[in-house]
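For this depiction, one protein chain was excluded, whereas all remaining protein chains were kept in their positions.
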Amino acid sequence: MADTKPVQFTDAAMALVQKIIKRYPEGRQKSALLPVLHIAQAEFGGWLSTETMDYVAGILNIKPIEVYEVASFYTMYNLQPVGKCVLEVCRTGPCWLRGSDDIIQYLEQKLGIKEGETTADGMFTLKTVECLASCGSAPMMQVGNHYIENLSVEKMDEVLNKLKETHNVPSPDYGSPYPVTPGK
Amino acid sequence: MGRKLLLKDIDVPGIRSFEVYRKQGGYASVEKALKTMTPDAVMEEVKKSGLRGRGGAGFPTGMKWSFLDRKSDKPRYLICNADESEPGTFKDRYLMEYIPHALIEGMIVSSYALGAKASYIYMRGEFRWIFPILEKAIEEARAAGFIGKNILGTDYSLEVYVHSGAGAYICGEETAQIESLEGKRGNPRNKPPFPAVVGLYNCPTVVNNVESIAAVPPIINIGGDEYAKIGVGKSTGTKLISASGHINKPGVYEIELGLPVEEFLYSDEYCGGIWKGRKLKAVIPGGSSVPILPGDLFLKNAKGEPRVMSYESLADGGFASGSMLGSGGFIVMDETACIVRNLWTFARFYHHESCGQCSPCREGTGWMEKVLHRIETGHGKMSDIDLLVDVAKKIEGNTICPLGDAAAWPVASAIRHFREEFEYHIKYPEKVKDPKHFEKEPFVSERNAVVAA
């Protein structure tokens, strides 16, 4: 599993959070909840622990339950720890038409896990997701900030090896719409 | 080659940057609108253009704008719906990723017409890498004086922000999107009141699709009347079509509305025909929510007239023999595709995406998915088919938001046109055990003969 850092934003992350809060009218700081949760997830090991969510509630001055309600509604927030590299394979109609079932089956076999599980070494988490708006380059999967498109079973070994190289580091990049370090 | 308005410069190197975009004539509509037109005049041009909402519903954009409560002294908001999540649709992503300034320019002119001082682009969170692209575009526009205080020296000031969703199809529904933007669960609101009166932060709000907003600058540049000349009848202008499935050239295409469907499907300029030399079985012309059509009914309507890519022509025949242009998510299936399995993936999608607020959708979507899964895996009963029809009927029209309809229509239409294929799954369970059953031996129905390529 990923390292758990203390639940405290770095100065750079906090500055970004404060900048985002200012995008919404005075008293509407709750609007920043989704963006701030994205930042928190990326900063604190790729998932949202109760401590992380309570911390975000404190920053936005809302009740913890308001954070739990929201975090559990949206699929991008992981409420359980994940591997260093999260594979999110699309399986909706247009991807299925072009072979997403084969990709999922191959990954399950290759990694020895079922969808929703994480490999024993904590490297890969395999998830199936619904349409990611990449139907014209199906089948595809999302890994952090990237869409890996036009997949084929033949290409998967190479893809996995590359991902292992880039993600097998102490603090892997889980991606965020709001990168704390721009250009990362 | 049809006329291109949105993607005409897509191949110009560096078009993502302000400098190149400006050199190609970008932001001219902002200058024209802010310096020479009143907000009402801008709205008038959009009305005249006949532009219809490109997110799927096809409601006239100018009319939607005119509903905005202008008597209220509260701030007004424009939200750009960039939550593109309808299966089969990926045009907004393409536009934002490659020509971000086309959207930003549209945001400025549209916000001016509506009198919005702060506007938000609500983008689905999965497009993580596009956020920095849009934010950079906003900063470039600001540096050039197109965003911020007193734009181009006028009285008009505007801020544009990008806001991220976090994985919820339902947030593409405008009231759910507003809830989400307020930091809440994406539960749609009951209407009335409509967002035009009580929207974001209880203020008058307009929510428009990315493509609709990006179509505003060309309308202002060439004039609403000129724009209305493109296209056919009430389907004016150009439309981005996301083509996917069993075709040779999947991708995003800008077409003039009125293009013959046969040309779109088979010509090398567009989809390039069915892949692997196979035959056409079915088409879903407007995203997963719209009714599926067998190949023959897609190419020609029930009267035998060739269809064209327009709101009216694709809808010809109503739900009995027609479909909808929807969001332009064009999904093609060849003879080896299993209609039941494809439908099951859609049912699973709607089940997964139901917010769970109102009972017909919360319970009905899961029920349909389970019954379809049973049929597809060879465990169905004949009575399951009518059960599905009845459940779909009990969901349709009875939910808070259109997700219920979106879940019901594909089920109803697939059974309407491909009932025999459902029956086959029930009669021959051992033949459908292999998930790739029709890839090995295509299903042939007398009633729905496949169309020769």
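By written order: A and B. Residues from 1 in each chain.
By definition in this document, a contact is a pair of C-beta atoms (placed from the backbone, for glycine too) under 8 Å apart; a residue touches a chain by one contact, two chains touch by 3 or more.
Throughout what follows, contacts and distances are computed from a predicted model.
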Looking at what's absent rather than what's present, what does UniProt name the missing chain, "(2Fe-2S)-binding protein", "Amidohydrolase", "ABC transporter permease" or "Cholesterol esterase"?
"(2Fe-2S)-binding protein"
Which residue from B:Arg22, B:Lys74 or B:Lys370 sits in contact with the chain not drawn here?
B:Lys370
Sort through B:Ala82, B:Leu181 or B:Cys358 and give me the one touching the missing partner chain.
B:Cys358
Listed residues B:Thr38, B:Asn150 or B:Asn190, member touching the removed chain:
B:Asn190
Absent-chain interface as seen on chain B, which is shown
168, 185, 190, 351-360, 362-367, 370-371, 387, 394, 397-400
Contact footprint on chain A, counting only the chain that is left out
50, 63-66, 68-69, 72-73
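Criterion: only the chains that are shown with their structure count from here on.
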Within the complex, chain B is touched by chain A residues 23, 25, 28, 30-35, 37-38, 60, 62, 66, 69-70, 73-77, 91-94, 96-98, 101, 129-138, 142, 144-146, 175-179, 182-183
Where on chain B is chain A touching in the complex?
75, 84-90, 92-93, 118, 123-129, 131-132, 159, 161-169, 180-186, 201, 242-246, 250-252, 284, 288, 329, 331, 333, 337, 341-342, 345-346, 348-349, 352-353, 355, 435
